[in-house]
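Incomplete set of chains, arranged as in the complex.
Going in written order, the chains are labelled A, B and C, and every chain counts its residues from 1.
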Amino acid sequence: MNIGVIVFPGSNCDHDCEHVFKDVLAQNVTMVWHKEKSLVGLDGVILPGGFSYGDYLRTGAIARFSPVMSAIKEFAKSGGLVMGVCNGFQILLEAGLLPGAMLRNRSLHFVCKDVHVRVENAATPFTGACKPGQVLKIPIAHAEGNYYTDPVMLAGLQANAQIVFRYCTPDGRVTLEANPNGSLDNIAGIRSAEGNVLGMMPHPERSAEELMGNEDGRLIFTSMLESLRNRPLKMVGA
Amino acid sequence: MKAKIHVTLKQGILDPQGKAIEHALDSLGFKNAANVRVGKYMELDVSETDKAKAEAQVKSMCEKLLANTIIEEYRYELV
Amino acid sequence: MNTNTADIKDLLAQHNLTEDEFKKIVDILGREPNLTELGMFSVMWSEHCSYKSSRVHLKKLPTTGPRVVQGPGENAGAVDIGDGLCVVFKMESHNHPSFIEPYQGAATGVGGILRDVFTMGARPIALLDSLRFGSLDSAKNRHLMRGVVAGIAGYGNCMGVPTVGGEVRFDDIYSLNPLVNAFCLGVAHKDKIFLGTAAGVGNPVIYFGSKTGRDGIHGATMASDAFDDDSDQKRPTVQVGDPFQEKLLLEACLELMANDLLVGIQDMGAAGLTSSSCEMASRAGNGMELDLTHVPRREPGMTPYELMLSESQERMLMVAQAGKEEECIRICRKWDLDVAVVGKVTSDGLLRVIDQGRVVAEIPAKSLADDGPRYERPYSPPPYQEMLTNLNYDSMPDVKDANAALLSVLASPTIASKRWVYEQYDHMVRTNTLVRPGSDAAVVRIKGTNKAVAMTVDCNGRYCLLHPYEGTRLAVAEAARNLVCSGAEPIGLTDCLNFGNPERPDIMWQFVLAIEGLKDACEHFQIPIVSGNVSFYNETNGLSIYPTPMLGMVGLIDKAEQAMTQWFRHDEDAIILLGKTRDDLGGSEYLKVMQHREQGSPPLLNLETEKALQDFVLTVIREGLVESAHDCSDGGLAVALAECCVSGPDVRRGAVVKLELGALRRDALLFGESSSRVILSMRPDTVEALLSRAADAGIPAGRIGTVGGDRFIIDVAKGRLNEGCRIDLPIDRVWDRWAHALEEQLRHE
């Protein structure tokens, strides 16, 4: 597969995503500068973590105007797989590709640590290799991961199984103490209504190798690759 | 013309920063401060002499960039 | 300068120059300097930039070795790690700015050390920070600590460079002079190191990065200036950092370097445009002409004086190959940086500054950069030194309630878990962090190889106060021990020497002894010092900090999977203690916490014993005999054992330990800080082999207990002179105290 990793000024997990796809999963990776206007030839797209535009004003607020974002919208509209991790998730929210907004962490601190998330929907292109309800240990590293949306939208997310990951205890209970940032309904990741766009705060690329002592995050990437292999042909290079 | 823009969290949205400041004020001995809310204040120059046009522009800046209307509201004045 | 004598005196005082130094300037120029020139001399000849009090002593340090690619003198040092790669590292202080404005002071400290490393052509892959604060009982100190930690986080996280380790210690002496030292390490190709040199007459000099504002003018002189109660007045000199801009600068630099366009490059740190230009010219034996008209500015009306002295952050100066200007400019623009050709390399050795067609300064570059004054300042021990080391053991009651004592020492913020700090740092970005903060040293793999590097920062200032020579040797030993316990062979060292006012003979004495200790220990361990920094004048109202020669040591692990951690890993594993325990309570954390004394002689250190121990530990780790290894130092044996039990990432494990008291005191056995000791854990079936190996190597070793259970038990049998005692606590209680003490003390408001 040919996976595009979008590079915004200030992205800093771009090399990490590249490393996982290229060196761990032996895929082709194209680094896509944010001024590109086309995504032709790509099978899937990752918006990596980092501090695009320094996170000034609001996280993701400025990056969403990068020229590449129109191409990403087109790509998503035509069914292409788009995944935003951390800052990438924040950008997808600001760009309206996913619903809701991020508030500052309840603690007001940046927090970097392992957390556990429960797979709430294992029938997405990004979680196919997981079992429903499976608990994954994946690190977070953010200051604004406190997901918010209004009650109507939240009910919609719940009803459409758009909540993909929830913060939980190691044994899979969704509790207040397991919530590292105050996120509504312990939401750690959501998908679009159509299902082909995913945003998640935890960093699966940080737990995708044996040497790092944790391979849980790798499931997300292998799920993605698997569903790309199985997709109907018409979507190629959309 | 100078635009003065206030962007604040919508009513009903929890403001952890405001809460933290309230708490800090309290422990500094300012017991009678309450309901602290924190927002952003921005100033910028608009090189436009027609007030109506300038207003339209600033409104559009707010809608597009300066505020996230899912969680924030904004107001502005031009001087 | 058309000024009368009184005015000159004032001017010199404002610029921290002596009359002799002024005379020397007049000699060099053959005339009186104008104000811009005076300003340039004053920053370059400040203690901070010229090392005028320390240079004669720093010369004694060992700086060479088979692995050394670049020793002191450049932006950072470089050490060969094989595979055509080297690690580039350095440590730097930002103490004064952090006291004035903790967030920005600490943030710009991180920014500065990152630039030092990436100007050498290395991509930064790890940061560490070493911090000293006064007691957290004071709101001011809590405020300082919160701000400093947030500032380090704010800058490092945004840059995408993980902060993988560090050190925080507390002592009231640092209340008015907190220490903020930042360490950065990067990786570069050995044959692609870039230096700060202005070679090639006629080559263009290009400015890039942020615009120049009035930030930090006099910053360099301020860093060489003790505080007094008027310090508030100096506040406008605070610089504000922009990590986003620095991230762009980093990527632009690495792209410029990959494209073979540069002759030399240097960041604009302290003394900004002045230092970068004259140092680059001087290193190449050339001159440089700068035309200020082209310097990008943030504010109107800036004078040549301000432009030359500004310390605006995130700026660089490069000398490009002639004809490659356009390509350089294109790359800078791609990264949205301001960029301008501001001058050229000349042959006359002069730094000539032009503004609006007028020469506003003309000074031999070498005289600014290298011919600053050098002082052999007098030194002698302070009269109180003997009182400090004098500790009468007989007058001190031995520990009675060992449980309570352990819990108190674990709750001391110097000992307690630093999780509150390092969780605010992104310590995993770049996906190399094999050993995260929380073990003896951090371990970061080098992608593209099987190797990893281990890093630690260490210094016990209390030991250094009690005996600067011994204290510094102990710091070297501890740093190396931390690396060895992580499975790494020490290969290089950077230092950041924080001291009081060098014009005082007692402070200078501390400094000279510390250098001697550093030299002796490094020579013995054969660890070269490849970079460093001196921070003097850490005093307020005449009160100096403890001598704090902070060390940042780097080690190499040939097989990344052999990286070792400090925590127990399996129930039933045997616990082994290597090394000998003596009556070493002098300068211990226990004495400070339980008896409020900072007194005595620091623990005895025999360099041969230490080296033999370290060689042994490294060998058995590499042979796979060991499940965990932990250096035993602050807080002594009881604390180190407790850390082995509770510092692991997912689970806490109990332990049952039995100790022989022999002729020792109970408190010395449990909490004394004898050096050259390590705690290992291993599968029970390998114990015998290990013990016989240790005996062969002449290392004192014995099995002291077993991992497992839900209690932390240390049984001390009756000794020849003293009654025994027992620590017996639920492991969760031990954990809770250690894990949450710092947070609780910070949560006051």
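As a working rule, contacts are C-beta pairs under 8 Å (C-beta built on N, C-alpha and C of every residue); 3 or more make two chains touch, one makes a residue touch a chain.
Just so you know, these numbers come straight off a predicted model, no measurement behind them.
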- State, as a formula, how the whole complex in this structure file is made up of the labelled chain kinds. A x1, B x2, C x1
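Convention: only the chains that are shown with their structure count from here on.
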- Distance between chain centroids, defined by C-alpha means - chain A, chain B (Å): 30
- Inter-centroid spacing, chain C versus chain A (mean Cα positions, whole Å): 36
- Query: Distance-wise, how many Å sit between the C-alpha centres of chain B and chain C, to the nearest whole number?
  - Reply: 41
- What parts of chain B, by residue number, touch at least two of the other chains? none
- Query: Which bits of chain A are touching chain B when the two form their complex?
  - Reply: 57-58, 61-62, 65, 94, 100-101, 103-108, 146, 148-150, 182
- Query: Which part of chain C faces chain A closely enough to touch in the complex?
  - Reply: 150, 153-154, 157-160, 242-245, 247-248, 335-336, 422-431, 433-434, 445, 447, 560-561, 649
- Note on the structure: So, in the complex, the side of chain A touching chain C is made of residues 9-10, 12-13, 15-16, 19-20, 23, 49-51, 53-56, 109-114, 139, 141, 143, 203, 205-206, 208-209, 211-213
